[in-house]
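Remarks on the structure that follows.
Excluded from the complex is one protein chain; the other protein chains are retained at their positions.
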Amino acid sequence: MRKIVPCFFVFSLFVNVDLYGFHPNVAAAQTAPLPSPGMKVTQTNTALVLTDPQNDFLSPKGVAWNLVKDSVAENHTIENIELLLKTAKENKFKVFVSPHYYYPYDQKWMFGGAMEHLMHGIHMYQRKGPLSLEGFKGSGADFLDKYKPYIEDGQTVITSPHKIFGPEANDLVLQLRKQGITRVILAGMSGNLCIESHMRELIEQGFEVAVVHDATASAKINDLDGDKAAKINFRMIASASWSTNETIDKMKNS
Amino acid sequence: MRKIVPCFFVFSLFVNVDLYGFHPNVAAAQTAPLPSPGMKVTQTNTALVLTDPQNDFLSPKGVAWNLVKDSVAENHTIENIELLLKTAKENKFKVFVSPHYYYPYDQKWMFGGAMEHLMHGIHMYQRKGPLSLEGFKGSGADFLDKYKPYIEDGQTVITSPHKIFGPEANDLVLQLRKQGITRVILAGMSGNLCIESHMRELIEQGFEVAVVHDATASAKINDLDGDKAAKINFRMIASASWSTNETIDKMKNS
Amino acid sequence: MRKIVPCFFVFSLFVNVDLYGFHPNVAAAQTAPLPSPGMKVTQTNTALVLTDPQNDFLSPKGVAWNLVKDSVAENHTIENIELLLKTAKENKFKVFVSPHYYYPYDQKWMFGGAMEHLMHGIHMYQRKGPLSLEGFKGSGADFLDKYKPYIEDGQTVITSPHKIFGPEANDLVLQLRKQGITRVILAGMSGNLCIESHMRELIEQGFEVAVVHDATASAKINDLDGDKAAKINFRMIASASWSTNETIDKMKNS
Partner (left out) sequence: MRKIVPCFFVFSLFVNVDLYGFHPNVAAAQTAPLPSPGMKVTQTNTALVLTDPQNDFLSPKGVAWNLVKDSVAENHTIENIELLLKTAKENKFKVFVSPHYYYPYDQKWMFGGAMEHLMHGIHMYQRKGPLSLEGFKGSGADFLDKYKPYIEDGQTVITSPHKIFGPEANDLVLQLRKQGITRVILAGMSGNLCIESHMRELIEQGFEVAVVHDATASAKINDLDGDKAAKINFRMIASASWSTNETIDKMKNS
């Protein structure tokens, strides 16, 4: 590990740890605080990646609005995503959007998890087909109007749709690699589903990831608070979990 | 979707929903309860998959014991994992173990997330190398003694180690496919890290997944309760989130 | 292995092979013929997968026509692909198409292999963007007219585009799994590039794959004969390498 030498690690040198054996004496380590590796933001190899900046989540007319509206309000998600887009463009960071679309044949899938059933049931992100844009403009699957000047500027890379929550079935990883990106600033919808699955997969693929914890929001349903789950896991798993303000500062000073 | 026709879906047929357009009238859908797709358990194509049933988590001498011991006690994790193993073997279910090992060169990785830093700092799951077993027996990387009769019976498939939290970098998916497995009962350590990353990746790879929510446990650190996060996400993402007792009943009656 | 007990394997039982040690006596095995595992074709879990049935390869106006036209003529590729489509539809086999599209930002990729450079140089499969169909109809990126009745029937699953040669960056694997498909009949363009990369990746993902060796064709360039390479590797790697006629018989009698 390059940047972090946690204090418990230094301490453990004095208690005679056998490097690769069993460690009866490192109890001290186990109560040490969680490290904060951080992530260096550099314009050449860091990108902003947004998931699902689409009406079905972020417009009051969207089919999933009721599920996330409280969390969207608490985090100021809509404004924060726009701030990130604006800052990225002004400071020449590359931007990638990983959208979510479903086509009629996806409705025929033979099985799926709980939120998959819900999404298909309410026809979330629905399009007529991969080669049809009929009814797309302004639909729940379309981008929020206020983001379009940033996303549709001819520079932002719009990947193929992810189909469940992570980027395993689209070209996000390849697009990032083909542009020399090794570090990702991650934001968008929703927190404990698509953002978290993107975070986990990008890390497994060898990227450094910082999540912007208030430029996302999550469903609250059945007494389950997705935003709470997301924030715990962002902090434990990513290299950094930043606020929008912290992120903007880093992008401006990169 | 095969099994579930949520009531809000039936209802929505009467409120004139345009199937693939924008849906101003489906507000009712948005407050509907979360579907419970469930998962059929069949001995021929369902397997028990265990992650990290290793001393570093589950033995009081393990380097991560202090992080998870409260959650282990609350969930009765150690006993529940054993019950699952026993039931699986008695009822001829295939069992796969996805372990976690680190080798000296993994200590030289140039970056990583928060819990990765912690794990490397306390030398969790450490082995001398992929082709050395020196010091392995009884070490933190070894399996819990009470599970060995089940895991080392010559039938259980022990995959290559996963290297962060998910199975992206090992052969679990391939081993399952080569044995005709399409459904997974998932348990082991730890809940919001390896179990959840395995759940998410297996779902992205097209498996049906049921998680056993009390045959796992999670770290509590820095006021972050991993077990809470895990249980929210299991319920939202998997086909089912069962207790050990429910799971055992289904395996016995498959 | 389920179906095949190659004769050299049976023979080796008599020459006292130590099962997991070093095998000085199995020289006989090494000159045994290549096994032919074969693949069972069943309508419920076998699908036809086509790659790149697009004008840029298969129309005399296509930008890559000159590269492949000799091989297309030799294999009767255009007719054979149509025969497969027709037979699949008549016998209720699911059909999946994995197309190839490039967008303007793909032209900015920082590196690539030899044929990638060539494809980008001649603007193969070019579209204006993932959310634009301007100029698409009848272009090199569009499907061959004679295949459209089969591909655009509302039943055929058109996946997101693959971006290099394999399906690693699209949703083909997920779509197959979500439809219960475990066996793939593979055809389309071009043989040693996209077909072979799809064959290899699908096999790594745990599918059984049979390739239709004359319902594809390959580039001949710089004294390199792609068709020759493809046929060698189809035979060595897939479960079966069939002619179109053999394949049609199996689909009709499944």
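Labels A, B and C are assigned to the chains in the order they are written; within every chain, residues are numbered from 1.
Basically, a residue touches a chain if its C-beta (ideal position, glycine included) is under 8 Å from a C-beta of that chain, and two chains touch if they have at least 3 such contacts.
Note that the structure is predicted; figures quoted are calculated from it, not measured.
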**Message:** Going by the stated contact criterion, tell me the shown chains that border the hidden chain.
**Reply:** A, B, C
**Asked** Which residue from B:N91, B:N170 or B:S254 sits in contact with the chain not drawn here?
**Response** B:N170
**Request:** For the chain that's not shown, point to the residue among C:A64, C:L174 or C:M251 touching it.
**Result:** C:A64
**Residue, one of C:A47, C:I151, C:A169 or C:M251, that touches the chain absent here** = C:A169
**Request:** Specify the residue from the set A:L174, A:I195, A:A230 or A:I248 that touches the hidden chain.
**Result:** A:L174
**Message:** Counting contacts across the full complex, list the positions on chain B that touch the omitted chain.
**Reply:** 104-106, 108-112, 129-133, 136, 154-155, 157-161, 163-164, 168-171, 173-175, 178-180
**Complete:** Missing-chain contacts on chain C, rising order, are 1-4, 6, 8-9, 12, 17-24, 26-27, 29-37, 55, 61, 63-67, 104, 107, 109-118, 120-123, 126-128, 135, 138-140, 164-166, 168-169, 192-193, 196-197, 200-201, 203-205, 208-209, 219, 221-222, 224-226, 228-230, 232-233, 235-239
**Message:** Which parts of chain A face the unshown chain closely enough to count as touching?
**Reply:** 173-174, 176-178, 204-207
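Just so we're on the same page, only the chains that are shown with their structure count from here on.
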**Prompt:** Would the interface of chain A with chain B count as same or different, where same needs over half of all numbers used to appear in both copies?
**Reply:** same
**Item:** Size of the rotation, in steps of 5 degrees, that lays the CA trace of chain B over chain C
**Value:** 180
**Request:** Take the average of all CA coordinates in chain B, do the same for chain C, and state the distance between these two points in whole angstrom.
**Result:** 34
**Asked** Where does chain A touch two or more other chains at once, residue-wise?
**Response** 104, 109-112, 164, 168-169
